[in-house]
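Just one protein chain is left out here, and the rest sit where they should.
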Amino acid sequence: MTTFSEIAPQLEGQAIEVPSWAYGNSGTRFRVFGSPGTPRTVQEKIADAATVHRFTGLAPLVSLHIPWDRVDDFGALRRYAEDLGIGLGTINSNTFQDEDYKLGALTHTDARIRQKAIDHHLECIDVMHETGSRDLKIWLAEGTNYPGQGDLRGRQDRLAESLRTIYDRLGHEQRLVLEYKFFEPAFYHTDVPDWGTSYAHVAALGERALVCLDTGHHAPGTNIEFIVAQLLRLGKLGSFDFNSRFYADDDLIVGAADPYQLFRILYEVIRGGGFGPDSPVAFMLDQCHNIEAKIPGQIRSVLNVQEMTARALLVDTDALRAAQDAGDVLTANEIFMDAFYTDVRADLAAWRESRGLPARPMQAYLSSGYQQQIEADRAGGTQAGWN
Amino acid sequence: MTTFSEIAPQLEGQAIEVPSWAYGNSGTRFRVFGSPGTPRTVQEKIADAATVHRFTGLAPLVSLHIPWDRVDDFGALRRYAEDLGIGLGTINSNTFQDEDYKLGALTHTDARIRQKAIDHHLECIDVMHETGSRDLKIWLAEGTNYPGQGDLRGRQDRLAESLRTIYDRLGHEQRLVLEYKFFEPAFYHTDVPDWGTSYAHVAALGERALVCLDTGHHAPGTNIEFIVAQLLRLGKLGSFDFNSRFYADDDLIVGAADPYQLFRILYEVIRGGGFGPDSPVAFMLDQCHNIEAKIPGQIRSVLNVQEMTARALLVDTDALRAAQDAGDVLTANEIFMDAFYTDVRADLAAWRESRGLPARPMQAYLSSGYQQQIEADRAGGTQAGWN
Amino acid sequence: MTTFSEIAPQLEGQAIEVPSWAYGNSGTRFRVFGSPGTPRTVQEKIADAATVHRFTGLAPLVSLHIPWDRVDDFGALRRYAEDLGIGLGTINSNTFQDEDYKLGALTHTDARIRQKAIDHHLECIDVMHETGSRDLKIWLAEGTNYPGQGDLRGRQDRLAESLRTIYDRLGHEQRLVLEYKFFEPAFYHTDVPDWGTSYAHVAALGERALVCLDTGHHAPGTNIEFIVAQLLRLGKLGSFDFNSRFYADDDLIVGAADPYQLFRILYEVIRGGGFGPDSPVAFMLDQCHNIEAKIPGQIRSVLNVQEMTARALLVDTDALRAAQDAGDVLTANEIFMDAFYTDVRADLAAWRESRGLPARPMQAYLSSGYQQQIEADRAGGTQAGWN
Partner (left out) sequence: MTTFSEIAPQLEGQAIEVPSWAYGNSGTRFRVFGSPGTPRTVQEKIADAATVHRFTGLAPLVSLHIPWDRVDDFGALRRYAEDLGIGLGTINSNTFQDEDYKLGALTHTDARIRQKAIDHHLECIDVMHETGSRDLKIWLAEGTNYPGQGDLRGRQDRLAESLRTIYDRLGHEQRLVLEYKFFEPAFYHTDVPDWGTSYAHVAALGERALVCLDTGHHAPGTNIEFIVAQLLRLGKLGSFDFNSRFYADDDLIVGAADPYQLFRILYEVIRGGGFGPDSPVAFMLDQCHNIEAKIPGQIRSVLNVQEMTARALLVDTDALRAAQDAGDVLTANEIFMDAFYTDVRADLAAWRESRGLPARPMQAYLSSGYQQQIEADRAGGTQAGWN
């Protein structure tokens, strides 16, 4: 049996990117509920993200979304973040809110609109040079709602061409990560619905093009850890968007719906070489705190990833391999689950304290006064949301 | 083989309620796209609904949503609609947009908020007396996002109590129809997730309480026509919210995703006594024309219901029964599908013309100039949406 | 925080019924793989079931399946079981393997076949009198594969009539539990597809008719614990068929696919009064050990139920209620998950030892020599399966 002290060193340096928009308001098509203390500016979002890092030591990067987080001087924004102890991470593009994009962006039949969408990504690459970001993440909200509405094949060809133009503008240290999504906001087809489509495109683009796996973007029943293993095998897993779901793309706190699934995913990450200092995989959150407090929601999320990583590291891989090779189904499963069932919370608390972090980050945050302060300070203005 | 002329008389009097909100803007959590000509007022919505009826003869009632369609004088609104040739139908309540309802309404732990939600429904009943509406439709957006967040059982008990208070205020000619929904906007549980829960509540309330079946509110793979048959058997099918879907509650045009399913649903409606002048079932649309033109979208929808009703009426029920009794699986299926495959469009066009309606309602609408007129007339103001 | 010692007394008397057929071979439509030591007779199945109880103290009853377990003298069989320390539990009927039932049994259009199926259930009731069983469990494999093949409504009416005849023959201490199943072996519709249908039938029959909830018999995404809560609220939860699944009715070991779901189900059982000495709920396993060892598979299963029951009992319900009432979503969820994450395995091992049971039942079984013995003893004959 592997022990916590054996795996503790591997937890050093675990880094989870938090998205700026998690600190703003979000909701459903029926209603976006606000909450006191919500940031009004990108600087306030970054301050909240830095707070999550201060209490957990797990979130040294904050991802930005363009245009939601557009500022005049991204260099200054970078220094602002660094002064707060965090860096700027992935740049996320947005081609789903402009009226021009109602029926498509990178796939649109109108060359003018395609070029507009391409130009937006080129702007994002410019931002990346200023922020020092490695990854340009492309989530395509594109697709159709009705059979016949669009030409599925033609859209793929136009997509490939648009992506090529964007990819060719990347700097040598920069990467393009292409997200896939089963459905929503399009309801008949999406242009990148599954990992296979994303893989086919990034394989055609080149080695700095990779797949982004959002854990909420699959059909019911999909074995996500298998996709993780496959993409790592193919050398094409670029990043995660972590969240959890019961039904569709619910965007709940990662690990909240099915913690055992998160454990299995992290096990395959480790198994496939996706964890550790040399990993090419970016671990990002992408969640919507529609009804719960946002900063505590993010704290809970990064802790969930850490706890399940620790459990996954605890798997006795030698014993597991032996049971697998012997065809001993129940023993192999038991070894696997033993690690999942091991309660690492007290060990992690002690480990955090040994590194100058609060043993219990959530309670430390709640009693820190930060929340009361921002609720008082952020009284006026317009709360940030998806705009 | 049954012929069109044999079933044509049964098509007389088919009536489909259209929802006022279908004429306003709708979208996803990512974006609500607008479109030219969208109504700014409930009167303009009613005018559009009346237009759908004028071109199809199928939509004599428009449903209202409170508070979206609240006016000072509902009697005047009723006369306005009647002057345009239609009536006011079902009144739909709304307990999902007030800040107080963030964590529940009729199920809330706070008695004050429950009473507020109950009072809203009592207001709706008052409206019904003025509009002459028969049905109060309750769709509960309530539920929880995280396990443990709420007490599933306690919420049911409070729901039962709230519904009882509302039900007891209904007039003798009025009905309460309780809608169920599998998920959204709540993502862990909804308080009325399935027909069984809705049935258990309305059975406890009394005979003027019935179930509303929204065709988009089921788990993947659910056999909806079975539920139709079962609810009719139990005497508890009150109304439909028609739409179609590929994934979740996509709210696409009814019949657009799976026309054969719509055919099967309508077959069971007819089989179970839910069709015809004495039917207690209200046939309503509930769709979101996120990207397509709204009035044409509604015209297409009511025509789809009519076309599939005609096909379902064409089933040779004597031959079908004989094949079923003989255990002849393939013949029974073939008889069933023969009716589905029968192209009734030309017959329906002729039948419409014989009644003074346009043979091809869509083309007639498009060439009528109505769309151009409203696009010109409705230039200023705020387009109606879900508010 | 509730402690293990506080909840330990409630674990006393927990009883899980094991099905006789779990000890025989099972498989998929593609192949039934055998395994050494598989019982050839019902007596050998009972001996294996008794072994599970001897090592766990959790499985004092074994369910029988008629005709698979038919013997000439059920009284003698009962004494045989009692001599081994266990009792005979639920009697399960079978109307899915006779050629006559190809297109239906209790719902068949042919009165002769319906009567044959009814008579089979009356025979089961006779068996129950001899075995001392309380529950007659009816799982209907009936349904249709093609639209039009059968008359959905007529089948319901015939089902109601058949069930009435069976119900009326029950003794005063006997119960009928009606299982529902989403699909399989029928692929277009099943006659009892959901809890609502089962509930409607048992509510019509009378108070000794109840619903059986098989955890694998739902549409993807279904919130099963909600159904548990609802059925307990309605006083109609009769029994569980425990197993787990990733896709369809996979019949895997309970708790193996989603242990957190099992925890939530057991929490609602306890919350709703379904746990403890006065509970009317029968807790049964219904699994297929297609590739894993059967007796260890059953041991793992009953231990999983016990472990998740202990965790569910550990929920600090006072603190949870307070957080729920305060609308503190994250704290409520954290309290709930804290109990799930608490590792009860060492406490349970100690508790078992204090009661004269092996601390680690699985290891004790594996080193007991029982498996080697049956593999040696059961060399000839025909291994039991689903026949």
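Order as written gives the chain letters A, B and C; numbering starts at 1 within each chain.
Just so we're on the same page, a contact is a pair of C-beta atoms (placed from the backbone, for glycine too) under 8 Å apart; a residue touches a chain by one contact, two chains touch by 3 or more.
Treat the numbers as computed from the prediction; the structure is a model and nothing was measured.
K.L.:
Write down which of A:150, A:238 or A:358 is the residue touching the left-out chain.
P.N.:
Of the listed residues, the one touching the omitted chain is A:150.
K.L.:
Touching the hidden chain in the complete assembly: which of B:32, B:71 or B:362 does that?
P.N.:
B:362
K.L.:
Out of A:69, A:268 or A:307, which touches the unshown chain?
P.N.:
Only one of A:69, A:268 or A:307 touches the chain omitted from view, namely A:268.
K.L.:
Per the definition of touch given earlier, which of B:256, B:269, B:285 or B:357 contacts the omitted chain?
P.N.:
B:256
K.L.:
Based on the whole complex, identify which of B:98, B:126, B:292 or B:325 touches the chain you can't see.
P.N.:
Touches the omitted chain: B:292.
K.L.:
Residue by residue, what part of chain A touches the chain that was omitted?
P.N.:
102-103, 109, 145-153, 156-157, 182-183, 188-189, 193-197, 199-200, 218-223, 225-227, 229-230, 232-234, 260, 264, 268, 271-272, 315, 320-321, 324-325, 327, 329-330, 332-337
K.L.:
Can you name the residues of chain B that touch the chain not displayed here?
P.N.:
220-221, 223, 246-247, 256, 258-261, 291-293, 296-297, 300, 329-330, 333-334, 337, 340-343, 345, 362
K.L.:
Touching the absent chain: which residues on chain C qualify?
P.N.:
The list for chain C reads 26-34, 96-97, 99, 102-103, 141, 145-147, 182-185, 187-188, 220, 245-248, 250, 252-253, 256-257, 290-292, 386.
We take it that only the chains that are shown with their structure count from here on.
K.L.:
Can we say the copies chain A and chain B touch using the same residue numbers, with more than half in common, or are the two sides different?
P.N.:
Because over half of the interface numbers appear in both copies, chain B and chain A meet with the same residues.
K.L.:
Just give me the whole-number Å value for how far the CA centre of chain B lies from that of chain C.
P.N.:
Computed value for the inter-centroid distance: 39 Å.
K.L.:
Please compute the C-alpha centroid of chain A, do the same for chain B, then give the distance between them in whole Å.
P.N.:
About 38 Å separates the centre of chain A from that of chain B.
K.L.:
Indicate the residues of chain B shared as contacts by at least two other chains.
P.N.:
102-103, 145-147, 182-183, 188, 220
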